[in-house]
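Only one protein chain is missing from this complex, and each of the others stays in its spot.
Let's turn to chain A:
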Amino acid sequence: MKLSAALAPLLLAPLAAAEHTSNWAVLVGTSRFWFNYRHLANVLSLYRTVKRLGIPDSQIILMLPDDMACNPRNAFPGTVYNNADRALDLYGDNIEVDYRGYEVTVENFIRLMTDRVSEDMPRSKRLMTDERSNILVYMTGHGGNEFLKFQDAEEISAYDLADAFGQMWEKKRYHEMLFMIDTCQANTMYSKFYSPNILATGSSEIDQSSYSHHADNDVGVAVIDRYTYYNLEFLERNVRDPTSKVTMGELFDSYNPADMHSDPGIRYDLFAGGEAGARSRLIMDFFGNVQNVEIDAVSQKNETQWREELEAIDRMILEAKRKHNETLKLRPQAQHIIEEAVAMEQQQSTKKPGAVKVDAESGWSKQIVGAAALLGFASAWAAGSWLESL
């Protein structure tokens, strides 16, 4: 495992350099219950964004453990909003939930990612990616140090997640992956990843909570988390259409810990090209579904080289003409296919009390108290004996 992990970047470097040919998104909310409305709104916000940027429903796996729109407590039945202005109904009239309610479990999530599903699993519930697929994985819910709670019954650990992604890489199930997570202590969730080509970002450091952004006082609950809110804000403002050239670096630079009330983290080291490579990736490489073909005519340097080549060919052709008295047609060379996608992410908030560390100092003071108590008893006894013997 370690060897393959170490060798993988070397062996696969040529592959990594290749472009992706499809985009998938796995959007997971992991909490139930009315007071977790915001987590569902987080996921639906991301769902709406990737659909807006072009990923079709057939390539989005949406996992929603609860149905806020139909909750009897919802003052606005049939809707889910991510803002108190209630301008945008996230539920809309075109939403396709692939895993719902109690189907959202750790097992189902790992089976989905690694494609260990039964033959009769419908296509809508499968992640049918290959080594040329870019995947956006967004998770939100209640979490803690190296775990994320699924509903109220179970949790996925950072190791489970890392192994699932490792297996996906071995099975050639992704080309590049953007992992975003919005939960408390979110950055711990990607700390165990070891498979290549994963760009990971989370909402908060270890021992930090992620917080909700604001509450809607008519719905009566918080409607969105901070990390997701600011990611969305950036995407709404700067990535307006599928031709956007905004890079992941620009998105990451927009993160402001003061706004988020937590320190968002980014992990570059697994990504081919490291930080520079990851930062220069287009957002549309992950959030969009761009396979259109463009001719790269911008670069001056390429053009010179191209002209020289043309001239050389020209000369070859003239030579050939001269030799064979034939006419050949000239062709332009080198078309570059550029695909763009945008990556999104999320966060999450909850506070977990940590274990209390017993430091040497308080240990000593306790021992002193204990010794003093013992001494006290002994002296009380001695005094008793003495009084008795009088």
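In this section, a residue touches a chain if its C-beta (ideal position, glycine included) is under 8 Å from a C-beta of that chain, and two chains touch if they have at least 3 such contacts; residues count from 1.
Definition applied: contacts and distances are computed from a predicted model.
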{"item": "Omitted chain (choose from \"Large ribosomal subunit protein eL14\", \"TBC1 domain family member 22B\", \"Sec1-like family protein\" or \"Glycosylphosphatidylinositol:protein transamidase, GAA1 component\") - UniProt protein name", "value": "\"Glycosylphosphatidylinositol:protein transamidase, GAA1 component\""}
{"item": "Of A:R73, A:R100 or A:R116, the one touching the omitted chain in the full complex", "value": "A:R73"}
{"item": "Contacting the left-out chain in the complete assembly, out of A:I110, A:A215 or A:I313", "value": "A:A215"}
{"item": "Chain not shown, touching residues in chain A", "value": "33-35, 70-75, 77, 215, 217-218, 220-221, 384-385, 388-389"}
